[in-house]
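Only one protein chain is missing from this complex, and each of the others stays in its spot.
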Amino acid sequence: MTEYLIKNGFVYDPILGINGDKVDVAVKDGKMVDAGDVAKPTIIDAAGMTVMAAGVDVHAHVAGPKVNVGRNFRPEDKLFRGVAGTGKKRMEGGFSVPTVLRTAYLYARMGFGFSMEAAMPPLYARHTHEEIRDTPIIDQGALPVFGNNWFVLEYLKENEVENTAAYIAWLLNQTKGFGVKCVNPGGTESWGWGMNCETVDDVVPYFDVTPRQIVSGLIAADEYLGLPHCMHVHGNSLGEPGNYEITLDTLKIAEDYKPNNDFGREVVLHNTHLQFHCYGGESYASKSFESKSKEVVEYVNSVDNISYDLGVVTLDETTTMTADGPFEHHLSHMNNLKWANTDVELETGSGIVPFIYNPKTFIAGAQWAVGLECGLFIKDPMRAYITTDAPNAGPLCRYPRVYKWLMSVKARDDMLDNTLKYGDKVRERCYIGELDREISLYELAMMTRAGPAKTLGLGHMFGSLKPGLEGDVAIYPYNPETDTDDPEKIEYAFGNSAYLIKGGRMIVKEGEIVDMGNKRTFWVDAKVNENPMVERDIAEKFRRYYTVTQNNYTVEGPHYVPNPYVIEVDATR
Amino acid sequence: MAAIQINLISGRTIQQGVSMENGKEKLAYRDACGILELDDAEFKRLGCFKNTNVRVTSEFGSVVVKAIGATQGPHPGLGWIPMGPWANAVVDPNTYSTGMPTFKGTPVTVDVAEDEVVLDSIALITEECL
Amino acid sequence: MAKIVTDVVCPFCGTLCDDLEVALSDDGKEILEVYNACTIGATKFLHSQAKDRLTRPQMKQEDGSWKEVTYDEAVEYTANLLVDAKKPLMYGWSSTSCPAQGVGSEIGEEVGACMDNTATVCHGSTLIAVQDVGVPSATLGEIANRADRVVFWGCNPAHAHPRHMSRYSIFPRGFFTGKGSKSRKMFVVDPRRTDTAKMADVHLQLEQGHDYELLSAIRVAIRGEALPDVVAGIPKDQIYEVADTLKSGRFSVIFFGMGVTHSLGKNHNIDIAIAVTRDLNDYTKAAIVPMRGHYNVTGSGQVWGWQFGFPFCLDLTRGFARYNPGDSSSNDLLIRDEVDAVFVLGSDPGAHFPVGSVKKIAQLPSVCIDPHITPTSAVSKLHVPVAFVGVEVGGCAYRMDNVPIETRKVVEPPEGMLTDEEFLQKVLTRVRELKGAA
Partner (left out) sequence: MAKVTLTPTQTPTLFLEAENITPDVFAGKSAAEIAALHAFIGKTTVTLGEYFTIEGAGGETAADTTIVINGDVSRVKYIGMKMTAGEVIVNGSADMYVGGWMSGGKITVNGDIDAFAGLGMTGGELIVNGNAGNYLGAAYRGDWRGMQGGEIRVSGNAGSDVGTFMRGGTIIVGGNIDVHVGTHMEGGTIIVKGDAKTRVGGQMVKGTIYVYGDIDVMMPGFQYRNDVDLEVDGEEGHFALYEGDMGERHSKRKGEVIYGQLYMKY
């Protein structure tokens, strides 16, 4: 395997404490090594460029059944946007919901090496893995959803953490899943009857359990197993004015828990797309709606065991998709656009609705502001990660634009003064106007690499250039000494990596994608004690209530996970 | 014996499915799909017994099938030919720019054709296309 | 002592039953019996063993006779046909596995083909409607466990999806439907008194081709607005009654089939049925599910979705994917003389396209990849028999509710026969060689 030595670049690595110094970075046999350990390396001259470990995406919807509904039911999202394949590249299509090929190429252009698919319905795990398999270059994992799963609801009603853990371990193995995702706990099961759970204390019909019990129990089970990633939650009442109190209620559940894992993970709860959960007021009208990002993030700052990602609204026409079925139904009544919904037997649900975040409306501008505030109020950027909840708050391809806004007051003011129709109202109802913080490249590296890698329990592989880690390096055409004059240069540079080395292979060379890499699917195999009761429950549910047999449920075989990377966890007691 | 006008529809039957899986080149497939199901009233108008060969003609084509009594009737004014090459010899191909031919709801004329034979699928398609 | 293979998946219809048991001879070579399957599914397994089965490709001669050729010769002809054509049509893709569909997609991309699947004559109308208004749906297990109002609109599961009612929709005793069929009210809307209609609590025998008007009337009734005395042959009182019963249910579901997708209005009939479902969700819970035909037509739409962004009617000729049924749809392409070669796999347009389209196939360079002798193979220049997917080779398939299930290999294919995935791989390799040379 080729050795690489990257010279003269401005290097940013918060794990190694390197803040823009010109140090040599070396890759050998697919891993990072000391510059001295390469014999006859290919030299990459990164003079005038920014060097970081490859990006790590903690939360994006890029593969699986609802993503594909989003593609197939939105031909207009692809109209006149097709890109022909060249060289090794196949054709690309789609804007808000790109094809799997485009997704891979976008990540490569943005210098990313790992992406976590944010919601995998267990019954549809095969589909998710087929898409992941066909997405080249990047490593991926997928989080099965547990927050409305009948086994979990029944066990946690009785607070049976050990049984819940045993079931989680079984399901991760069956679906080749990575961790525990919880979407609108209890609410999506209620949606099976057209209802919802709007607070953490609403009771789930029939199952007689509350979101509070579900979130608490899933954290307990996650830490019981000692999984790499913590419980990853999308709380109740997403997008509702006044929901910040529900968000705080949810976050405070974590106060009872301490991290227990061998992966260096320090948080027990990850709250995804926090932007959607920081709303005050009683309606979306400018006289009532207000940002509560400060209140929520100040709580996060006051504790040390919670992380979150931003979910910044990018003011595009996009496609919303979530396992939060009742929310999407609600949304379809707000904009009267097409609405797809799939309730999944015994497990979860999902909804998909196109949405236009129109900068000419107050609320879209306010949502844009709230998302950025979530990134600007954080004290420890190792616990706040930049996302757009792609494609919900904005398309994947907009990450670099979000960086620009976070890194430049000038860029934010330009939006408030020239793009938003109600910029002044937004300043008035949100905190954005008061914030003069500009995220530095060092902090950017925390919020896009080091931080997410650590919270995913992958800090030993990704997020830094430390010798021994995966040979994943991104080089951006951005000169921190001379390019600070124009924020547009940030957006351009981070969307057009000059080089990407992934697993020691040159994927992007001089801005061109030249190699499809050695894509791996990450999943977690947790060993637990024999649990005859849970085994019996599983067999019973398949016999009576599932429409596939238990033997046909298991995801196995090279068709689905041709190149697995299995993280083993021993939770036997 | 008078020619009658009916509205033709087509679709699946279990016999069509079974015989299709047994081999479309076999006579069983012809016997399952080379038929026209009519209500008793239509046989009266047509002036023939059940199980008589008839010629079904539309502005799009013409085909000989065996007229039998409706198995899933009554369906006044409707004729039924199970989906397959016999039905497709006469259906309305207009897709209205949706890609989907109008397989159901083709006005057809039916007249008795006792002396004509119902071809098997391969013979039928070969005769029409080659 | 026969060997029993369990959890076998049935490769016939979109119901994709996965509880079949197949009894094999001691040597495991022969299928003796098929348990739990409907008569069509059982026939499919047993017929795969037919002694008169074609096991080698054959090429049509000048005089119309067939001559056996090797798979390599078949690969050579197929690859050249696709590379030489200006606008080849690659049709079918429904009676095969997703891995084969994946390889096919790469070939289509390499040769700049128009690619279409059997949805184009089955539920293409549905796909268009879903693009226009979406689709509130649910997995079949949700129906089994919750639904107490079940509507079959323009579909006849008793014949087309024989085990649907027993496994999913009418008879199962689900989690919240413990009384099975007694927990449910069954409606059938069909111009014929079908065997399904005979089982229903209510049969609306509408005038054929007026589904759109009747569905529109149900929407009016749901909103409590005034109706004409009779719509589509159904008296208004009955329409109000149906609307009220659906609103009063805990969980209403509408299954629909080719009775609506094939009739005048096509996608609009589905569009407005979806609108009814959407309306019902303002009063109770409601879902709508298409009764997909081929066992993996859904899968080909999924594979194309994630690779190209569209579920059918793909036009890849310009190097990027375009889509517009009416323009890039098989029957329009054939009737309008827009394609100059035809490749068919896993489907039988010869039997299921209007004859005018079949005549065009017969006039063009054409290859048919199919285990059976079919009207399509009869009019094609080359016929390539392959192993039966779901019987002689496994691979993923997607159920009518998009649930992916891995089909199982039960027996070996006849000596020396290729699977369609293997054949396509060889074609892809050869296509790349030819393009490299060009």
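Order as written gives the chain letters A, B and C; numbering starts at 1 within each chain.
Note that a contact is a pair of C-beta atoms (placed from the backbone, for glycine too) under 8 Å apart; a residue touches a chain by one contact, two chains touch by 3 or more.
Small disclaimer: the values here were computed from a predicted structure and weren't measured.
For the chain that does not appear, the touching partners among the shown chains are A, B, C. Summary of contacts with the chain left out: across A:Phe73, A:Trp191, A:Tyr308 or A:Tyr403, the touching residue is A:Phe73. When the full complex is taken into account, the listed residue touching the unshown chain is C:Glu225, out of C:Asp27, C:Glu62 or C:Glu225.
Touch with the chain omitted from the figure is made, among C:Val111, C:Leu246, C:Val289 or C:Leu382, by C:Val111. Between the chain not shown and the residues C:Asn145, C:Thr298 or C:Thr317, the one that touches is C:Thr317.
Chain C residues in contact with the hidden partner, per the touch definition given at the top, are 85-87, 111-112, 128, 131-132, 210, 212-213, 216-220, 222-223, 225-228, 231, 264-265, 268, 271-272, 275, 279, 317-319, 323-327, 336-340. Within the complete assembly, residues 96-97 of chain B touch the chain that is not shown. The missing chain lies against chain A, touching residues 73-77, 79, 336-338.
The rule is short, and it goes like this: only the chains that are shown with their structure count from here on.
In this assembly, the C-alpha centroid of chain B lies 22 Å from the C-alpha centroid of chain C.
Centre-to-centre separation of chain A and chain B, using mean CA positions: 56 Å. Inter-chain spacing, taken between the CA centroids of chain A and chain C, is 35 Å.
The residues of chain A never reach two or more other chains; the list is empty. For chain C, the set of residues that touch two or more other chains is empty. Interface of chain B with chain C (complex): residues 7, 9, 11-14, 17-18, 20-25, 60-61, 70, 72-75, 77-78, 80, 83-85, 88-89, 91-93, 95-105, 121-122, 124-126, 128-130. Chain A meets chain C in the complex at residues 63, 65, 67-68, 71-75, 77-78, 82-85, 90-94, 97, 99-101, 123-124, 126-127, 130-131, 134, 191-194, 206, 329, 332, 337-346, 349, 352-353, 544-549, 551-552, 557, 559-560. Contact residues on chain C toward chain A in their complex (touch as defined above): 6-7, 9, 18-19, 98-99, 102, 106, 109, 127, 130-142, 144-146, 167-168, 174-176, 250-251, 278, 281, 284-285, 287, 301-303, 305-311, 316, 318-324, 395-396, 398, 401-406.
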